[in-house]
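Data first, discussion second: the structure below is written as structure tokens.
Certain chains of the assembly are absent from this excerpt, and the rest are unmoved.
In order of appearance the chains are A and B, and numbering begins at 1 in each one.
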Amino acid sequence: MQKIYFDHAATTAMNPQVVEAMVPYFTENFGNPSSIYEIARKNKQALDESRDKIAKLLGADPKEIYFTSGGTESDNWAIKGIADAYRNKGNHIITSAIEHHAVLHTCEYLESKGYEVTYLPVNEFGQVDPQDVLKAIKDNTILISIMYANNEIGTIQPIEEIGKIAREKGIVFHTDAVQAVGHIPIDVKKANVDLLSLSGHKFHGPKGVGVLYIRKGIKIKPLLHGGAQERGRRGGTENVPGIVGLAKALELAVENMEENNKKMIELRDYIIKGISSKIDHVKLNGHPTDRLPNNINFTFDFIEGESLLLLLDMKGIYASSGSACTSGSLDPSHVLLAIGLPHERAHGSLRITLGDENTKEEADYLLEVLPPIVQRLRDMSPLYEA
Amino acid sequence: MYSEKVMDHFMNPRNVGEIENPSGVGTVGNPKCGDIMKIYLDIEDNIIKDVKFKTFGCGAAVATSSMATELVKGKTIEEAMKITNKAVMEALDGLPPVKVHCSVLAEEALQAALWDYAQKNGIEIEGLTPPKEDHDHHHDIPEDNE
């Protein structure tokens, strides 16, 4: 049986070129970049080159690139670090209702510590209205955190506009770009962001390594106190192989972005059309055009997501229902609720996220096996009247 | 994450469907958390002659519905009353901790159907309590999460 991976938003396989770039740093150039002797200097150089490369690809300065252990640490650091550093200025944070849990749970934690958080609503397509951001700003607002693109429904936010408002009002602006970096063109200057989170494993890089971009001049408290690494802002022996891998993966992603996206958008729209025409009582979630090139998200009325995934799995198709990270919890997706879906419909969603290796043949296979699976579950459902 | 038995009952669920003019019907669950279970009973001479179910829910919900209906088929009402969620889970070789509540749903659906039968026929079944109206079983992570 063929196996089709349609869950690239959850994680991606490492590109063999990325593995190759990392290998020399496992057993050969293994030194601690903080040391002064020769073999450590080679590692220091690899670290510097990776930082330079990533900075260039994001339109940043190398001194603005800080390595972390992934998207979650970057988000936690950005939000807690700013909240802490600007506490004397105020205690109000603005975010959106559809952020990743790395942002939402961090904000909830800060609420328990005396911060005040506004969770902005989104429209039916999952977009934040920049005017809502403007209206939410108060004298004590110290941070705005709005994600670049959503991990479940793929909606891309008007980041540039929101950033412009934040800049004008003198408020620090963070964006969780974990799903966007390596997938759509991003320039931190053009986007008007002060902090940006990204994670290696979302674009064929290694797991357990990420970046927080911190614009020059922004004050931030460390989240991981320790050695003097990362210019004294983030302790811990540098994960040199991981960092080298992340830089290589980002380079490849950006290099091939235009070509890959052209192909993926075609495939995405082909699948969307196919599902819409072959199955009734369905709804495409997310924005029709301001949408990640690889994201497809449908609600199938009367059926439940996990059952759907299990039956697809039996056919060799690996997809997701809402965010993989939330599957430890069984609550319906907060993102689908926020775009206005009632609870039972929010439970019946299917997320298909493409990678550049997916083919039209795979799409055709999906479109062949999906309709009978949906029908089978509907026949079993007490909510469905044929 | 599921045992082979669970997967078998999920992939090939027994007793899916409806019974026309059933002796009793029970619907439990709450669309809020995405799970609804409906069990139909055909009872004759105190014996469950036939049983069918419809379920909107996860793999475990489907499998426990299937197993619960298998376990009560042909049993007396008194025997059926002894089919707890634990019995269903054991018959399925266990469920992951986060899925235990799905088996509770199956037990409750069965009892709701028996209650309906008892109400309709004006009889009393020992140990049977009326189904809770707004059942809301929480979807919590069981581990301590301080």
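The criterion applied here is as follows: a residue touches a chain if its C-beta (ideal position, glycine included) is under 8 Å from a C-beta of that chain, and two chains touch if they have at least 3 such contacts.
A quick note: this is a predicted structure, and the numbers were derived from the prediction, not measured.
Overall, this complex is built from protein chains in the amounts A x2, B x2.
Criterion: only the chains that are shown with their structure count from here on.
A separation of 39 Å divides the Cα centre of chain A from that of chain B. Chain A meets chain B in the complex at residues 302-307, 310-311, 314, 328-332, 342-344, 346-348, 379-383. In the complex of the two chains, the chain B residues touching chain A come out as 7, 10-11, 13, 16, 27, 31-38, 54-59, 61-62, 98, 139, 141.
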